[in-house]
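Here's the structure, in structure tokens; my notes come after.
A single protein chain has been removed from this complex, and every other one stays in its place.
As written, the chain order gives the labels A and B, with residue 1 at the start of each chain.
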Amino acid sequence: MSVVPVLRRVGLFLGLPVVLVLTWWFASADSVQFYQPPLSKILAVFPSTWTWQRFDHDVVPSLTRLAIGYTIALGLGISLGALIGSYRSLRALLEPVLEFLRAIPPPVLVPIFLLIAGIENTSKILVIASGCVWPVLLNTVEGVRAVDEVLGDTCRSYRIGGTRRLFTFVLRSASPQIMAGARQALSLGLILMVISELKAAHDGIGFAITEFKDGFQIPEMYSGVLVLGAIGVTLALLFWLVERRVLGWYRGARAAERSAP
Amino acid sequence: MLDIRAVRKVYDSHGRQVEALADITLSVADGEFVCVVGPSGCGKTTLLRCIGGLLPPTSGEVYVSGRRVSAPPDELAIVFQEYGRSLFPWLRVDQNVELPLKAKGTPRRQRTRLVDEALEAVGLTGARTAWPWQLSGGMQQRVAIARALAYEPKVLLMDEPFAAVDAQTRADLEDLVRSVWRQLGVTLVFVTHDIDEAVYLGQRVIVLSASPTVVVEDIAVDLPDARDQLNTRADPRFVTQRTHVYSLIQKAKRTAALA
Partner (left out) sequence: MTQAVPKSGAGAASPVLLGLIGLVGFAALFEVLPRIGVLPADYFPTTSAIAAHGLALVRQSAFWVSFGQTVGTWALGLAISVVGGLVLGVIIGAVPLLRAATSSTIEFLRPIPSVALIPLVIVLLGTKMSSTLVLVVYASFWPVLVQVLYGVADVDPIARETALSFRLGPLDRVRYLIWPTTLPYAVTGIRLAASVALILTITGELVIGSPGLGHDIQTAYSSNAVPLMYALVVVTGLIGVAANLVTRMTERRILRWHPSVRGEVPV
């Protein structure tokens, strides 16, 4: 009778989402409000709106900019974070400046980067990178600070130093914290990607959605929102898969810790 | 092999000067097994860290193989008390044991051989692909010991390695250390607060005083080379010597309390 538990799990997984979608469908079915089209209509415009051409023109550039900006943020954030976290004086020197810089809400940098780098890809990538770097940087600093003293002594006594120490010890020890920062950075990056495309852009998902809105193509606009949502969910899923792989040891160790008497 | 000359260590602790070690002078010959005991807080760990190059003495010198120690020397390995924290949780057991060899630059085939032999010596061949946190405390400490063994050091320092382990496991590990020592002929300095353990294991027992710490007495242990938990501990010579050490430590504690 092992079908029942499986059915139960599937039911719990799909139940509420299905109910919500159906509610939306039926609640909006008879809608004559221009700005609240029926769900059926929204879904109906998908094939004609989201063609390969549009993918090429809008989705790919958006995601590419996100990928580049995010990668820059990761590289910069982890390397600077490891450096700053390793030297107490350096951290003390930079802490107030960093606290200030990271407290600046990233979207306000959009106008600044528009000024400096125009409306081409560079400014958008800069916006994404400049916002995403902070969670990564700060979490890396915290993670690197908190490396275990005993492990540090072990490395010293076995003369494990230099790059080996950095990669095998420091960064791996900090990796749970770094991953947490990377996750925050990803959701921030998505937000910045969209914001950078809402105005002063000529391609991208955000740009497409704004075009629909300004052209009063409301069902298409909603479809764009759904696409954004789908992208967000997919990226989160991908991240989760990577995290499972990289932090498998951490989950095991925490579980062992928790169950220890 | 080991030469400790007039080592003194003073810390700054919250503005106060704390003299952890006042004047420690002793020598350890090649291949000797020496145990260091003393009252709590007398600086046994500090002394070990100075010998191991992890802590520079305020004055005095430590010589290993005739060379002055200013950083952890090449031919020395340390086994810490907190075994759980001294193993890398993101590496499996065999990778943990292998790591110092990789850092040393040992070629792969030799590394594998050394790792295999070390794991066999501590009885953990079956656990080589396990994660450290899957193992019990005693097993984790064995991994740490295996790691030290694979490194093929000339000097092995052990800092109260069995303090956090249950009594039965401790007995097994004590015998393991002795057998490993006899097999490999390393020079072993073993710090412990357990007087029985010190007398059972060592060829010499160094008794430290309370702070300001000096060497109170350097006792040659009068027991046969072949020791086992049951018979040796019942031997009258064992009892006499451990009582002697115990009384020295009690005296040291009382002197400290009066000071």
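The rule is simple: contacts are C-beta pairs under 8 Å (C-beta built on N, C-alpha and C of every residue); 3 or more make two chains touch, one makes a residue touch a chain.
Note that the structure is predicted; figures quoted are calculated from it, not measured.
> Where the complex has a chain not shown, which of A:Ser79, A:Thr122 or A:Ser187 is the residue touching it?
Looking across A:Ser79, A:Thr122 or A:Ser187, the contact with the absent chain belongs to A:Ser187.
> Among A:Ser2, A:Gln53 or A:Ser89, which residue is in touch with the absent chain?
Residue touching the chain left out of view: A:Ser89.
> Which residue from A:Pro107, A:Gly161 or A:Gly248 sits in contact with the chain not drawn here?
A:Pro107
> For the chain that got dropped from the picture, name the residues of chain A it touches.
Given the touch definition above, chain A has residues 12-17, 20, 35-36, 88-89, 92-97, 99-112, 114-116, 139, 143, 176-177, 179-180, 184, 187-188, 190-191, 194-195, 198-199, 206, 209-210, 212-213, 218, 221-222, 224-225, 228-229, 232-233, 235-236 touching the missing chain.
In the analysis below, only the chains that are shown with their structure count from here on.
> Please work out the Cα centroid separation of chain A and chain B, and write it as a whole number of Å.
48
> Using the touch definition from the top, list the residues of chain A that touch chain B in their complex.
Chain A reaches chain B through residues 148-151, 153-154, 156-161, 164, 168-169, 172-173, 175, 249-250, 252-253, 256-257.
> For the complex, which residues does chain B have touching chain A?
Those residues of chain B that touch chain A are 52-54, 71-72, 74, 76-78, 80, 82, 85-86, 88-91, 99-100, 102-104, 131-134, 151.
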